[in-house]
Each structure stands twice: as C-alpha cells, then as structure tokens.
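This report concerns only the one structure given below.
This view holds just a subset of the chains, kept in their places.
Labels run A, B and C following the written order; every chain starts at residue 1.
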Amino acid sequence: MKAAIAGASGYAGGEILRLLLSHPEIEIGAVTAGSNAGTLLGAHQPHLAPLAGRTLLETTDETLGGHDLVFLALPHGQSAAVAERLGEDTLVVDCGADFRLTDPAAWEHFYGGAHAGAWPYGLPELPGQRDGLRTTRRIAVPGCYPTAVTLAMFPAFAAGLAEPDVVVVAASGTSGAGKSLKPNLLGSEVMGSVGAYGVGGVHRHTPEMEQNLSPLAGAPVKVSFTPLLAPMSRGILATCTAPAKPGVTPGLLREAYQAATKDEPFLRLLPEGQWPTTSMTLGANTAALQVTLDERVGRVVAVVAIDNLTKGTAGGAIQSANLALGLSEELGLPLNGVAP
Amino acid sequence: MKAAIAGASGYAGGEILRLLLSHPEIEIGAVTAGSNAGTLLGAHQPHLAPLAGRTLLETTDETLGGHDLVFLALPHGQSAAVAERLGEDTLVVDCGADFRLTDPAAWEHFYGGAHAGAWPYGLPELPGQRDGLRTTRRIAVPGCYPTAVTLAMFPAFAAGLAEPDVVVVAASGTSGAGKSLKPNLLGSEVMGSVGAYGVGGVHRHTPEMEQNLSPLAGAPVKVSFTPLLAPMSRGILATCTAPAKPGVTPGLLREAYQAATKDEPFLRLLPEGQWPTTSMTLGANTAALQVTLDERVGRVVAVVAIDNLTKGTAGGAIQSANLALGLSEELGLPLNGVAP
Amino acid sequence: MKAAIAGASGYAGGEILRLLLSHPEIEIGAVTAGSNAGTLLGAHQPHLAPLAGRTLLETTDETLGGHDLVFLALPHGQSAAVAERLGEDTLVVDCGADFRLTDPAAWEHFYGGAHAGAWPYGLPELPGQRDGLRTTRRIAVPGCYPTAVTLAMFPAFAAGLAEPDVVVVAASGTSGAGKSLKPNLLGSEVMGSVGAYGVGGVHRHTPEMEQNLSPLAGAPVKVSFTPLLAPMSRGILATCTAPAKPGVTPGLLREAYQAATKDEPFLRLLPEGQWPTTSMTLGANTAALQVTLDERVGRVVAVVAIDNLTKGTAGGAIQSANLALGLSEELGLPLNGVAP
C-alpha cells in the first residue's frame, strides 16, 4: 500500500515518515508541503537519511491522488477541503483538529468558525472506538494532550472509581508547538526553563478530553487543564487527578488499571513504585502509566508519559490506519523508547 | 557582620556564598563541609571565582564559632545538634527541614524519628511571619516547593476566595535534589525527559504547605502534591488549583493578588495574560506569579515560578536573616533573573 | 541465532538490546550484569518495554554459554578473562578497549598494565577491515571517538590529500561516560554547560585514531585530540582538520569523499553547504559527514556526527557481527535518526 504525506516538512509529517520507513506494508509515496514545496526533504528533515533526496511537491489533488492512504499534517482548518476532494475509498488520516470534536458548540467556543463535523476518533484504546476504526476511510487523530490524558484516566472512569472533576497539568516538549517561528520557541528561551501557557480553561484540547471521558463517567467530566512547556524536544508527562469515589481502595484502583491495560499492546502499566518519565517512551508508540490513591486527600492520581510525536500524533495515526487497512494494529510501531 | 556556612560544597551552600559575595553587610567567614573538608572550594564551586582558593574546614564548634550568623546547609537531621552548641545570640539559619514543622505528628509521619521542634518560619511574605523574624536568633528556611506553593496560594486563601482543597503539580530543576550521586540524577537520564516522583501524598514537603495555608483558610487545607523532575538545573514552576468559593469573579481574584503582592519586594504579579517561566527568576529572589479563574470548571488557577536555590533556599534564607539582623529585607538580593 | 549481553544494565548494553529488539535474525538470550544481577532489567532500562520483566543474571561461564554470540559491554580490563572461557566458535564482540590497540607500547602508555592483544577491528568502512571481519569469531568494537574521527578523515588520507598532522575537537553527549556516579556527570552540572576534559594528548582514544589513519597516510599520523562534554545525552560531533597537501582543490576533496562513501550504507556525505548535527543521527547507525577546504589557511576541515551509542558502540558492534555471522551488514540497523 502506498501513502502520501501532506505537510511533510513539519514535525508531525517528519515523524510519520520516520515510522513509515520501518513499516513493512506501507510504502512512502508523495511527500508534499506548502511554502516548502520544491525544496529537498533533506533540508527540513535531515534525520531521514533515506529520504533526503526527495523533492517536496505541492499539496494538490494530483500529488495526493492515486494513493491508498493519505496522511494530513496540515495547519488547523485546511484538512476538510483537501479531504473532500480525495476519493471516498482513500483512507484519509487527519492529524489536525478539524474532525475531532463532535459538539459544534464546543468547536465554535474553542476554535471559532464553522464545525466541519466529526470522523471516527483514532484512539483504539478508548472503549468503544476500536471497532469503528476497522471499517472507516476517515480518521481523526486525537490531539497529543488528549491522548495522554485519556489514556491516563479512562480506566478510572470506566471502572467507576473517580468523580468527574479532573485536574490535569501536563508538561510537553517543544515539538508539540510545531515548527512555528515564534520567539518563545527559540532554543535560547526554552532551554533551562519551564513555563505555563494557555491556563484557565482556554486550551483547545480541553473539550476533547471531556468528550472522551464523559461517556465512561456517565456524567459530564470537567477538566481543569494547564499545559506546560518543558525544555525538551519531545514528550508529554501528564499528571491527572480526580476525587476518588467513596470506597475506592488502592487495590481496586490497581485492578482497574491492570484490567484496562493488559490486552493493550501500547499501554504499559509500570510496576508499583515506578513512575513514568518521558524518556521511557521517546520515539515509541507506548504510553507508560502509573496510578495511585492519595488516601490523605482522597484523590486518584494517574501519571502518563507519551511521545507527543509518536503515540501522540504519528504513531497513533499509523496505529489507527493499520486497523482501517485490516493490518495488525501493531505493525511498524516501536514498543521501546530511545534512551538515554 | 560575619557569616559561617556549613555545607558549603553543596548546591544550597554554594548559592548562599554566591549571594553573600554581593551582600554589602555580610562578610563570608568559615566555609565548612563534611567529607569534602580539607579540599579547595574551587573544586566544588568552580563558578565562585573569588572564593576558589578557600579551603573547606571541618564542621565543628570551633570553625562555626565566632560568627554573627551561621547558615546550615546540612543533610536532614544534622542541624539540631550543631545549632544547640552555637551561642544563643548567634543567628542560626537552617536551610534543612528539621525545624519547619510545628506538628510533631506530621513530622513523625513524613520524616520519622523524634521531632526537634519548630523555629520561626523564614517566609516573610506569609501573613503573620515577618514580625517574628525581626527578633529571632533561629530561622527555619522553608522548603523550596512550600515556598513556591505558599506564595502562589496565600493571597487566595487570605481573601477567602478558594476552598481548602488544593491540587499542586510542580516541576523542579535537578538542583533541588542536591548533589546526590543517584543514577536518576545523571545528566544522561534527566536531559530530554520529564518525570514524576514522590506521587500520592508521600512527599515530605506536603504537610509544610498545609501548615502554611490552613490558618489563612480558617480550615485544614488538603494538598494533593505531585512533584516533577524537569530537564533544567534550577527553577520551580508550580501550578496550584483549588475550587473557587461561590461568587468569586476574575476581578475579585486579581484584586486579592494585587493587594497581597503590591508591597512585597520579591513578589511580582505579572501583567494579565503573561504567565510565569522559571527563566524569569533564574538567580533572582523574585517569585513571578499569575492567577486566573477557570470559569468553566470553577477553579482558581495560580502559577508561580521561583529559583529553587535562590528564593527557594539561599535567597529566602538571606532575606529572613536580613530581617533578623535589622537590615533592609532586600539587601544583597537580586530582583532580576539571568536570561536567556 | 541467539545473543547474550554481558553488562546489560549499562548504556552500551542497553543500546545493544534496543537494536536487537528490531533485528530479524538475532534473538536476545541471557542478559547479565555485575552488581545489578538479580534485579529487573526494567529498573535500569525502563525504555526497553518488551524486556522490562527480564531478570539480570550474573556474568558467568554458565549464563553466557550456549549462545551463538556474546556482546561484552564490560568495564575496561574484564573482557579478556570472560572471552577466553567462551568457546572458540562463539562470536565474541567486545565493546571495551581491551583488544583495540595493536601496539603494546601504546597500550601500556595510555592504559597501563599488560597488553591483552588485538582482535579484528570492527570498523568495516576503514579500508582493509571488512574482509577480516567476515571470518572472525572475535571483534574489537572501536571506541566512539575513534569511530567518528576515523570516518571523518580516512577519505582524505586514503586519497593522499592531507598531511599527517590532525587536530580534532570532538563534543560528546554524557552517555559516552557511562552510568558512572560522578559529580561532574550530574544533570545539574552538565545542563547548560560545555566543558573540556582529557586535554593535551592524554585521552585513551588518541592512539586508536592514529593507528587507524597512519596506514592510509603512509606515515605516522599525529593527532591532537580534545574531547568536550556537551549538554546532551547522545551524540558526537567531531571537527577534524589537517593541512592540505599541495595542489589539493575543493573539487579533488569532494571527489575523494564521494568515492569513499558512495558504496557505504552507513556513511552519508551531506550535500554541499549542509553541515552535520548530532540530531541527524540520533539512534541511527549512520555517520553524517561534510568536508571543505579552507583555502585561506590551507586546511582540510571535515566534520562528522554520529550517535556515540549507536554507530559509536552498539550499532557498530552489530554491523560487524552481521558480517561475521554471514548476514547482510545492514541488517537490523536504522539508517534514520529520531528527531527533532
């Protein structure tokens, strides 16, 4: 099968390419870009040695046509127009936000403008999602933060162990912000410094977290979400807490997480006492999880580490694409990280 | 006035020395160490050029005697014995935990062993503390995390705007762990990675936060505290949230923080919309604060950045010592950070 | 085929395991350690999710026996004793220094003690080495710095374009120093700082560089080598310069490097004008090269980037093992890096 990648000069596009280079069933077809069209891929993705000599094409119907699947790694708002001109039997995997939210009101509040609709949500581990992904030709890849937070908290809600009032603080590497040329993303600014941004319920990933967890909680889940920018290129470390329901014990909590993760190839519940670090998952499609009950204050505390570009974007995209293509879900996706 | 520094080869000791080098009224006397006694200070603190030729002495009654003030930057549990042999008119400033907690039960639960007692608490900004510091000869310097969290949340509690149920996630640079030779503190492990540790109500700084905030809240404050290790040498960025009391508005919240900070030389409430980064405060005795009301979920969210070694340890120690010595509280303490 | 790894809790051992997890023809057998024997591999290599539950065994004849190949990632001086008790038909791949140097005098000068001898040198790209590796059962894996420097300079010497008087300054990530618990390797010390060490002709990798390049130069090559410790976990960036021979032109130089690299799968001569960065090669077995002629001063300047743990240690080891096992030299070795 042959894949085109639109937005191949960015970080998400580069990670899709990196993973596809090791994928046994998907061949890399057209690589396209916006303003970088016409230049060599090697100028933008110098780590992708085998593809360095490829020329970036314009993102058009012609260049994207004739592929079995197309990955869209485009700026917010551009995916709908591209997708509708691709054939209905082409698998379109959108790494942008355009088709993630089901609620038009949430879309309008957080993104503004008209809601484009919702596609099957590419998080197979979220109860209820996997089967729909097997038959779809359209996939909305989750946001990186919602991937992390949903994986950390769904077992607690699915087992009825937490109140629907979640506080999340998540530190992300700078690649989550893309290759944007903004002063606050310069190396001189980010090295040696952690900062908060998008505080107070304004980050666009907030409603996506609530959308994922509310059905499991059987009630509207409220998420207080604070993202942090950390001095690293990759990785998200999310700390998620919610009040424990009455009667929850450490044993019940651990059992719920074991049950929820034991058959999931990319969910790794760490042994008790070991806590996630992002380096565990660098370059891997694995989410490293740990959970505990803070009995002093009566809260469930779950911590998760993912690579924002791998499980949080490109790896998650390929995992869902594998399902839609009838392949093994795990195909071509690394379980181990690159460390130290 | 002349100061001795016990524990001068460690990070807290080094920062005390760095600040004292610019202090117009305090002269550096004996510098002492444990196993490093007999070696040159320049081997351990190579950045302190003017002191590089000093020899580290043993930490004894003789070497510490004859000083107007003594800073103790010793491992947990050693300060009491040293302090009691120093004269009652010597100002003793303990950077360790030994005399921070007033509740023996909290001490035993979190630290184990017998409670040594409590000294005046060296956080002048905490309502009720400053006056006691002016007359004391014994100061317990707060922990770095409690300094950050207390400064972020005291205005909300003092103004009656928050419920006593706080969730804190705080990212710290590695110097907070001292010069301990542990594998998880090696550069290879920490660079490029954020990780959680001490999760679930077990970190020893937790009761200290509760001790500080409860009197202002008029009720026992519960703190869910999760510390993170971030890939930077210095800095703490703490995100603190609590349910807003009924009727709280953004305006009331901002007013409370303005009122609480406007006369405090080291508390800097940022302009609305600007959020703290640790680099703002690197090497400074300043705490950078911002607060907002997340109206979607009804929570106060306060974020604070400090330098764990400066305001979080050595700068806070000198600030309180200035008070006890009858000097201007701000003497010798930098307001600006070193950036980028 | 089945491989044992001795020293599996260290950085070199961990990288061998990471690469073998993707190797289609080599299965991971015993994983052994020194003082960490009896503990779980996941405590030391938490990124190797699929192996986290493995228990580290003692390094003994029994645990290493019965394997087709054995990788030794042991402290300096221990390999000889282990190797001689393994059967002659077991492929032994030593990542340590013990069998790299052919000259006993150089060994004694730089390492001290008795010279253990020399094994075929595991750098297939070095002219004259590949064939010997195809038939050997003993391989001495090159040092990380000599790998970098040799790959940067052999084309110039092989083509007779440079005088045998080389100046090398090479910046390395901290993993090159292993997991040693030394204060100067703590994250607090290395982050935000570059420093020199082993300056003035005393670093042990110096004679190995000279040994590799002298036969090509047809004269004893002198290397002035200065290693730097850089604030990153992985990677070596080596700048190597030597006086150009009379008559050398930019064109001759480029041709020589093109000729020397065009059939080498792991040598990547960058397009003119693009210079290596270590991130290009992170996690890859690729060396990224660039060369120029500084006509103002008459010097060849070659710059190379490798991952010290991959091409510089574990990847180079597997590459040579592939040859010795009659497999494709490239098997299981990534060409692309992990970036950003």
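Methods note: contacts are C-beta pairs under 8 Å (C-beta built on N, C-alpha and C of every residue); 3 or more make two chains touch, one makes a residue touch a chain.
Predicted, not measured: the structure shown is a model, and the values here were computed from it.
In this structure file the homo-oligomer totals 4 copies of one chain sequence, with 3 depicted.
Note that only the chains that are shown with their structure count from here on.
Although chain B and chain C share one sequence, what matters here is the overlap of their interface residues, and that overlap exceeds half of the numbers used.
Ranked by how far their CA centres sit from the centre of chain C, the chains are topped by B. Rounded to a multiple of 5, the Cα-based rotation taking chain A onto chain B is 180 degrees.
Averaging Cα coordinates per chain places chain A and chain B 37 Å apart. Work out the mean CA point of chain B and of chain C, and you get 45 Å between them. Shared interface positions of chain A, i.e. residues touching 2 or more other chains, are given as 191-192, 233-234, 277, 279, 282, 339-340. By the touch criterion given at the top, residues 165, 167, 169, 171, 186, 188-189, 191-197, 199-201, 206, 222-224, 226, 228-235, 237, 239, 241, 275-279, 282, 290, 292-297, 299, 301, 303, 305, 339-340 of chain B touch chain A in their complex. Partner chain A is touched in their complex by these residues of chain C: 11, 14, 18, 21-22, 40, 42-43, 45-52, 175, 191-192, 233-234, 268, 270-271, 274, 277, 279-284, 286, 288, 334-340. Against chain B, the residues of chain C that register as touching in their complex are 11, 173-175, 179, 181-183, 185-192, 231-233.
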